[in-house]
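One structure coming up, written as structure tokens, with questions to follow.
A single protein chain has been omitted; all remaining protein chains appear in their positions.
Naming follows writing order (A and B), and every chain is counted from residue 1.
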Amino acid sequence: MNTFYFIAFLSVFFSILVITAKNPVHSILYLILTFFTFTIHYILLNAQFLAIVNFIVYMGAILVLFLYTLMLMNLNKESEQPKSNLIKIAAVIGGGCFLVTIVASLRALGASSPVVLKDPGLGLVKNLGKTLFNEYLLPFEVSSVLLLSAMVGAVLLATKDPKTT
Amino acid sequence: MEPLSNKRKVVENKPLNFLERAYLPAILQGLAITMKHFFRKPVTISYPEEKREFSENFRGMHSLKRDENGKERCTACGLCALSCPAEAITMTAAERQPGEENLYREEKYAAVYEINMLRCIFCGLCEEACPKEAIYLDGDIVPSDYLRKDFIYGKDKLVEAPLNQ
Partner (left out) sequence: MELAEIGIKFALVTIIFAISLVIAMYSTYAERKIAAFFQDRIGPNRAGPWGILQPLADGGKMFLKEEIIPTNASGFLFIVGPSLAIMTACIGSAVIPWGQKLVIGSHVIDLQVADINVGILYIFGVVSLGVYGVMIGGWASNNKYSLLGAIRAASQNISYEISMGLSIIALLLVTGTLSLRQIAEQQHSWHWNIIYQPVGFILFLVCAFAETNRTPFDLPECETELVGGYHTEYSSMKLGFYLFAEYINMFISSAVMVTLYWGAYNYPFMDWMAAHIGTNGAVILGVVLMFAKIFLFIFFFMWVRWTIPRFRYDQLMDLGWKVLIPLAIANIVVTGIVITLINR
């Protein structure tokens, strides 16, 4: 349990650093650390497969792409346009609404009782695969169709426009 | 028109066939060629230990010759210095004192004879200009050194060793 609190503290700490860091690249690096602590959380929950997939997909691919695009942008302070007050006010209102929603939903749910898994080995690859492909086959396939459509869209965007060539 | 030689070759721009486009056969071919070189005898000559054979007209380090009685041939006439296109040779003449007849052949000799090996281009014009057949570029490659001043070779390095030692 102590490990959990320590890791949870680290995740919160790094996520605060993500939004307070001045340099966007630094904040991405803190985000990587945050995801790393999530991986440790999954391992603590004995969900090995989820942990390693989180590790590969989020830390190894998505955040690399984040970092990649950030590196290509001009991050000099001089070229940054000052934000208008309207945007700032809108952002504050939006953030406040989000906070209210989260607090309200947490209050509505009440304190969660500790989750006890029926099968502690659920997170292992074999059991997870059996559950996914038996009980949850339809949602699984639907989400794969979603990914496929995203891929088709990306290919469509990447192909050259025949008129301009 | 009749071709002058049979070396002309018409370039064919045939589209690559499947095997060529697959690229792997070409890679294997390349690997075979490099492997052939792996077992070939190295062509390296490890210089200070092994030496390449010099050609007959190789021009290396200068040497100031002695005649058949072991006397220095050079009379410090200065023709070599005059002929030198790189102006690498300097000398100071001196008169032979009585009692030095066994050292110097003529009545005038070079008290100081210096060649700057960094300037010398080993053209051999000094050799050709010398009327006394006193200087020859028949030595080895000039060795390397750390300081520029060490490349100014005086008589201690240039004059041939005495005969009967």
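A few comments on the model shown:
What we mean here is this: a residue touches a chain if its C-beta (ideal position, glycine included) is under 8 Å from a C-beta of that chain, and two chains touch if they have at least 3 such contacts.
Since this is a predicted model, take the numbers as computed values, not measurements.
In the full assembly, the chain not pictured is in contact with A, B, by the touch criterion defined above. Considering A:12, A:56 or A:104, the position touching the chain not shown turns out to be A:56 (whole complex).
The set of chain B residues touching the chain not shown comprises 24, 27, 30-31, 33-35, 37-38, 40-44, 46. Think of the hidden chain as still there; on chain A it touches residues 23, 25, 29, 32, 48-49, 52-53, 55-56, 59-61, 64-65, 67-68, 71-72, 124-125.
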